[in-house]
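One protein chain is absent from this view; the other protein chains keep their places.
For chain A:
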Amino acid sequence: MSIKMDKAVFSCWLLFLLFCPAVPMCLPTDFMLYVEKPECDYCVAINTTICTGFCFSRDSNMRDILRPRFLIQRGCTYDRVEYRTTILPGCPAYTNPVFTFPVALSCHCGACRTDSDECTHRASTNGARCTKPVRQVFPYPGQSNYMIPF
């Protein structure tokens, strides 16, 4: 009985190795998002998930003639996304302290959608910088579109 179980586990491992990539590609990755509003007292650090990794692309020998045909150009971007909401601390009552941010549930190598995404080569600033004291927010696991009290 134990030998049969071991064989089953062994077969599962074999299938897993054959059909899963050996090297991680475009995957959800933990990311610290810094949010600072001029009217608020703090810079809030929010732990979220973004998409980073490597995607396959191919240039064309006939680009002068056929333009984008036979070109493969993709970027690592959000596949399934969830929006979560948090309340920024230290903000005056007359301002809107609610901040909504995307959380990547899954990622894929695909085209950049210009209707929803800002498509760039490289951002001008390498991440937001805080000028005020930093306070961290820990979102509740499994929570979506809930108000996360700070």
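Assorted remarks:
Here, contacts are C-beta pairs under 8 Å (C-beta built on N, C-alpha and C of every residue); 3 or more make two chains touch, one makes a residue touch a chain; residues count from 1.
The rule we apply is simple: contacts and distances are computed from a predicted model.
One chain of the assembly is not displayed; among "Glycoprotein hormones alpha chain", "Serine/threonine-protein phosphatase 2A 55 kDa regulatory subunit B", "AP complex subunit sigma" or "Leukemia inhibitory factor receptor", its UniProt protein name is "Glycoprotein hormones alpha chain". Within the entire complex, the positions of chain A that touch the omitted partner chain are 2-3, 6-7, 9-10, 13-14, 17-18, 21-23, 25-26, 31, 33-37, 48, 50-65, 67-68, 71-78, 81, 101-102, 104, 107, 109, 111-114, 116-125, 127-128.
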